[in-house]
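With one protein chain removed, the remaining protein chains of the complex are shown where they sit.
Naming follows writing order (A and B), and every chain is counted from residue 1.
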Amino acid sequence: MLKIEGIEASYGPVKALHGVTIEVPEGGVVTLLGPNGAGKSTILRVVSGLLRPTAGRVEFDGRRIDRRSAEAIVTMGISHVPEGRQLFDEMTVHENLMLGAYTRHDSDGIRSDIKRLNGYFPILEERREQPAGSLSGGEQQQLAVARGLMSRPRLLLLDEPSLGLAPLVSRDIFRILRQVNREEGITILLVEQDATSALSFAEYGYVVETGRIVIEDASDKLKEDENVRRAYLGY
Amino acid sequence: MIEVFLAPAPWNDPELFGEQVISGLATGSIYALLALGIVLIYRSTDVVNFAQGEMAMFVTFPMWSLTLAGFPPWTVIFIGIALGFALGGFIERTIIRPVEDKPPLSVVVVTLGLFVFLNSIATWIWAQGELPKVFSTPFEFNSVDVGVARVTTHSIGILVAALAIMGVLYLLFNYTKLGLGMRATAHNPGASRLMGINVGRMLMLGWALAGAVGGLVGMLVAPITFLFPSFMLAVLLYAFAAAVFGGLDSPPGAIVGGFFVGVAENLFGTYTPSDILGPEMKLPLTLLLLVIVLLFRPAGLFGHVRTRRV
Partner (left out) sequence: MEMSIWLFFGLLVACSVGVRLQPLGSVVQRAIAAAVLAVGFLVCLVLGVGFVTELFGVLLAAVVANLLTADYVPQRYRIALAVAVAVVFFLAAPWLLENFRLFQFSRVAVWVIVAVGLNILTGYNGQISLGHGAFVLIGAYTSAILMDDQSQLGFVDGAAWPFWTTIIAAAVVSGVAGFALGFPALRLSGPYLAIATLALAISMPAILRKYDGLTGGAQGLFVKRPPPPPGLGDVLERDEWLYLLCVGVAIVMMLIAWGILRGPLGRAFVAVRDSEVAAAAMGINVARVKIAAFTISALYAGVAGALLTQLLGVMTPESVDIVTSINFLTAIVIGGLASLLGAVIGAFALVLLPSDGPDILGEIPLFPDNFVQKAPGAIQGALVILVVLLMPFGVAGSYHRLIATPAGRIIDGVKGIPAGLRSRLGQVREDVLWAWEDSPFNRRSSESDSGEEADP
């Protein structure tokens, strides 16, 4: 479904990616692991069109997307839940969800989607008219995921959804994400620091270090890998 | 104490007081509208637009030409608003976008350059021959009794027009998808792109709306002050005071600020001791009040202090 081939990208004079190749199959869950500053978030930024690669190509459903605008990419069915959530803090929960559906024009569908998402995240219904900035960390993360789903994506890019959350809260979020993946068939590309939860959640994983893929394999195999265990799993 | 006042104290002459307040509200609505333009631009592009008044002037002069050519006043007003809209959008696209990622000071200087540029071009095109020029109003200058005081129909027209514009903008921002997108862009442009919002278009729209509102202000002010290339400068200064008073990122703040500055200006001019203060000092006094307000609310009454990352 998503094919990233040999992309290179840089921030000004600093090169962040040196030829990264990744494939995400339809309906699958793939994770990117790696230390801070390895370029994981940069990969997501390239896919969602926030950053233009200087070389390589990105294909979604067989169509090249690496030169398209971020708006066009959302319309094609890719949704990016960014690092640090990036909610519209001063706007209400409801307005945040409506912004998630900005590219859609079917108001009936939007209404029914909000109702459906309230099933996953009941707290959002309760907090509907509160400013997003007043929610707790876990609630904000739920809102970020819900907002990402409002555009009816077929591919969801998630950047560190568990960052700064208590283990119980983050387990809850992963449970909902699994449900979304199984029941609605939404493909997920996940960037995560917490390698243990990421590998138990995803089917396949890539390890990114200094802008390159160093290892890739099925999650079960990665968990066994000596280097991965020592560097990321801590045993 | 009371004798040193320039005018009889308010409780001795309530009619004068009412008149001062009402005419203050009328000029205040002009400040409020122009301040609204400044706020629209500041919210969308983080730029304090020093050329806001000159953009209005640059719309008003061609409309004066249209009036001479025999167009009816209302038609001229609507063409002027459309022209202001186009001018604002054009300026954002051509000279503001290239400096968007430059340091804020550079952008300020670009708007100062634009100020000089527009003023000079207008002088070259229109300010040959007799100045200032008379600009007609669709509201006429009849005197009306509004209970406590007598005011002109033009003042009432300005007040109504200002309230109408504020109403339209309120509806736009709070009840339309476009308004939702513009607000989102103002809060967080990066996240807005991820929502599929065309951020560039929203920024341009912010400038265009500010241009349209500015154009209207120009056409409402010109009948009072007459028309010459720098006729908006004084209004712009009060509008800045109004925008800062209410908070540069708050549209309701701009409106409250505008009315406040308009009334304060009139009262300072009327009720301060004439030998040490008086009407000549109303601008400094208003600005002093503004600075005092800023000391207690550094981002204005309704503005938000931007948190900066270390």
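Everything that follows uses one rule, which is that a contact is a pair of C-beta atoms (placed from the backbone, for glycine too) under 8 Å apart; a residue touches a chain by one contact, two chains touch by 3 or more.
Owing to the predicted nature of the structure, the values given are computational and were not obtained by experimental measurement.
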| item | value |
| --- | --- |
| Hidden partner chain, touching residue among B:Leu248, B:Val263 or B:Leu301 | B:Leu248 |
| Identified contact with the non-displayed chain, of B:Gln52, B:Asn119 or B:Asn266 | B:Asn119 |
| Residue among B:Ser106, B:Asn142 or B:Thr225 that touches the chain left out of view | B:Ser106 |
| For subunit B, residues in touch with the removed chain | 42, 48, 50, 95, 98-99, 102-106, 108-110, 112-121, 123-124, 128, 237, 240-241, 244, 248, 277-278, 280-281, 283-284, 287-288, 290-291, 294-295, 298-300, 305-306, 310 |
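Note that in this section only the chains that are shown with their structure count from here on.
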| item | value |
| --- | --- |
| List of subunit B residues in touch with subunit A within their complex | 177, 180-181, 183-184, 187-188, 190-198, 304 |
| Complex contact set, residues of subunit A against subunit B | 48-50, 69-71, 74-75, 79-80, 82, 86-91, 95, 98-100, 102-103, 147, 151 |
